[in-house]
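Below you will find the structure I want to go over with you.
Excluded from the complex is one protein chain; the other protein chains are retained at their positions.
Per-chain numbering from 1; labels A and B assigned in written order.
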Amino acid sequence: MDKVHAVELKGVTKSFGSNMANKNIDLFVDKGEIMALLGENGSGKTTLMNILAGIYLPDEGRVFVDGKEVTIRSPKDAFDNRIGMIHQHFKLVDVFTAAENVVLGLEGTGRLDLKAASSKVREISRKYGFDIDPDKKVYEMSVSEKQTVEIIKVLYRGADILILDEPTAVLTPQEIEKLFAVMRAMRRDGKSIIIITHKLNEVMAVSDVVAVLRKGEHIGTVRTSETSPQALTEMMVGRKVELNIGRKDPVDPKPRLTIAGLTVRDSEGVKKLDDVGFIAFGGEILGIAGIAGSGQKELLEAVAGLRKIESGSIIYTPEGKAPAELVGKTPMEIKDAGVALAFVPEDRLGMGLVGGMGMTGNMLLRSWHKGKGIFVDRKAPEKLAADVMERLEVVTPGIYYPVRKLSGGNVQKVLVGREIASSPSVLMSAYAVRGLDINTSYTIYNLMCQQKEKGVAVIFVGEDLDVLLELCDRILVLCGGKVSGVVDARNVTKEQLGLLMTSVGGKEEN
Amino acid sequence: MGALDFIVALIRAAVFNGTPLMYGTSGEILTEKAGNLNLGVEGLMFMGGAFGLLGAFTYGNAMGDSANGVVAVIIALVCAFAAGCFGSLIYAFLTITLRANQNVTGLALTIMGTGVGQFVGEMMRLKVGGNVAISNALKLAFANSPFPQALQNIPVVGPLIFGYNVFVYLGIIMIIVMHHFLAKTRKGLYLRAVGESPSTADSAGINVTRYRYFATVIGGGISAIGGMVYTMTISGTVWNHTGLSGEGWVAVALVIFCLWKPINSLWGSVLFGALLILYIRLPIAFIPTQIYKVVPYIVTALVLIMVSIRQRREDQPPAALGTAFFREDR
Partner (left out) sequence: MHGKTPFVRLTKRENMPKGKVWMIRFGSFIFALLIGMVIFAVIGAKPLSAYGSIIQGALGRRTGIRQVVRDAIPLLGTALALAPCFKMRYWNIGGEGQITMGAVAATFFAVHFKNMPAVALLLIMAVAGIVLGSVWALIPAIFKSRWGTNETLFTLMMNYIAIGIAAWLVGGPWEGKPGSQIMPVFTSNAILPKVMGVNCGWIVVLVLTVLVFVYMRYTKHGYEVHVLGESENTARYAGMNVPKIIKRTAALSGAICGLVGFMVVSGSDGTLYSDVAGGAGFTAITVCWLAQLNPFAMIVIALMLSVLSKGASTLQSAMGIPASITDILTGIILLSMLGCEFFINYKMHFRKSAEKEAA
């Protein structure tokens, strides 16, 4: 008989429609162990953990906790088996205090003793080194505080198995260090922790073992001390990462967008962009790097006219025309002037596409206001849709089939294809390869390169540093809404980029 | 009539006319706190009014002179409550289990509920062949104060504190209990969580469906009692659909005015009760009575605007109000 594991999955399979998210997965974690669950976007990490957390039911397979078979039908069942998950999108009630959120859903009837809850929250905080006010309302909290509340919530319930879904994506480096310290403290306390991530440095820093998923399959589990980032990457993507993007040198770059002193606040008055300035040239790809939420989205939206600009200027110089100020223009005017934005949000459909419409309806988003009269012209977008479908090999039953029902890669092809088809002179894309497989990603990279060779100023916001280094000509790094550096992509290392991403104060190139 | 007498009379009338609202509103607050916007309150109050009357009437007829007032009141309460529970159960089944649109379902419930109320009221009239009347002894049980005469005779304080019908006191107790439940108990906290963010509540192991059913069905029952109170007190144990009509919508308006807090409905319902009858008590020459009657709605609209402009988090409607919940829908 094998050693009894804290939690074990045997033959777990889960599919959504025709999409197999998890295929016959066997996996286990031991007591007092931190396991990193590593895999690219869309490899099935979150789905698998949601099965443990009681969010999804597996189609097939068995789950064991402490050697006993269990069925986890709901989050409550998960708690009963001492499993707690901290989701990427926090599950907190905004108008409640930390303590109220912590006691949510606990057994027991009658009077609610918030004082006792508060003091127990303080006790847990002391034990693991959190810093939290139990009586603070969640809507007044920072992201890291909210995450702390989530972790306390799970600990309060006496969870022995903690699952953290990409907990570092929203944190600053200091906060990440603190989180890791907390995780180590929990490990000392005999807890088992599963951390979902796709960042190798974090895997190496904090985990004891690494389980790698690829396209829904469990590729293998290795001890962190016996592996290397290179070996892990190979497991993760299936082959050595040599991107070999056919990057050519820029030909005759001319300033296309000249941005100076750009400052933007969000609806709550928080500065999202602080005195941002740079030049984007026609015929080059300018990459934008930064940890999530550093102002990438706000920058693109400001240029596209979708955000109120507090101060600063955006001078746009189209080929062979006089420079024009974009600040103060409507999104429509900016779009018509040749500035295109292809933004792929986290849910893919939130911005830029209408899920309930077919490709034609979505092509129409760019041209609906064109032409005289009150009627929409559907002929041109129909042709365009057929065109995009053929050129980018979009897999769809037809151009009227709702794009919501297409797979992620095809949705993104529709979006990027449409923006390119408008022959822009500035093409901004954000997270264009989010969740795509390698082959589809290459299709997108090639499209970007083609645009650059046509003299378009391409601005590429990406998450993957390897891609940025091989695709872009220059890389602008944002940190906390400020420009922390603009570097030559051919002569910079990943480490240098990483440093710039986490600290303002790098030198500007120009 | 002295100024003091006038004010006492005005307050008494305001409380008297506000009592049905007290029930209608607090029931709907309970429902909305769990995230269900039940626009069927009007229908529920109609059903409560008709079945409450039917219950008391049937009991009175069956027992004749030996009928007991207290029993009649209890029967009326139970009948109205049960009718309301039944009506809101239909709503709950459609919106929670079958995930139908809440606005439309609520309106359909109003159509059906007013129909049922009307129908029962008219059937009673047809059966009796004239106005439905219950014996005077029973009538008094609905109208009189439960306190001893001595207390009621204390000047000013007596009529103001001890001089109301039993439903006023029951309503106050019910609202205080509800306030305590929502603010101070575990279950109350969970119920509010369900209304604010069902997916959060769900992942915390709270049974969203069960809480929503509970809040909607009990809330609907309480709202329906309001209709019974109207029929048995204000309209004097006679079925009167024109008077009752609109009462449910005022209650929905009052929920907004109270900022979704049951404790506010204590004074809110008295204030609205005053607004409803002020045109009789305090006529102002240049304001026509019909316009006077519109004041509660204007006030509510203004409150709604103020709340949305100020954006104070604690004053907002429950964040998930009006939305169905489906776990895998994320």
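Just so it is clear, a residue touches a chain if its C-beta (ideal position, glycine included) is under 8 Å from a C-beta of that chain, and two chains touch if they have at least 3 such contacts.
Nothing here was measured: the structure is a model prediction, and the numbers come from that model.
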Residue of A:L114, A:L341 or A:M359 touching the missing chain in the full complex:
A:L341
Among B:V15, B:I29, B:C85 or B:A108, which residue is in contact with the omitted chain in the full complex?
B:A108
Of the candidates B:L4, B:L98, B:A137 or B:I280, the residue in contact with the absent chain is B:L98
Residue numbers in chain A that touch the chain omitted from display:
57, 60, 69-71, 73, 77, 304-306, 330-332, 335, 341, 343, 345, 349-357, 361, 364-366, 368-369, 374-376, 405
Missing-partner contacts on chain B, residue numbers
37, 39, 43, 90, 93-94, 97-101, 103-105, 107-116, 118-119, 122-123, 126, 246, 249, 252-253, 256, 288-291, 293-294, 297-298, 300-301, 304-305, 308-309, 317, 322, 326, 328-329
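Keep in mind that, in the parts below, only the chains that are shown with their structure count from here on.
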Mean-CA-position distance for chain B and chain A (Å)
48
So, in the complex, the side of chain B touching chain A is made of residues 184-190, 192-193, 196-197, 199-207, 313-314, 316, 319, 327-328
Listed in rising order, chain A residues that touch chain B in their complex are 53, 55-56, 74-76, 78-79, 85, 87, 91-96, 100, 103-106, 108-112, 137, 139, 153
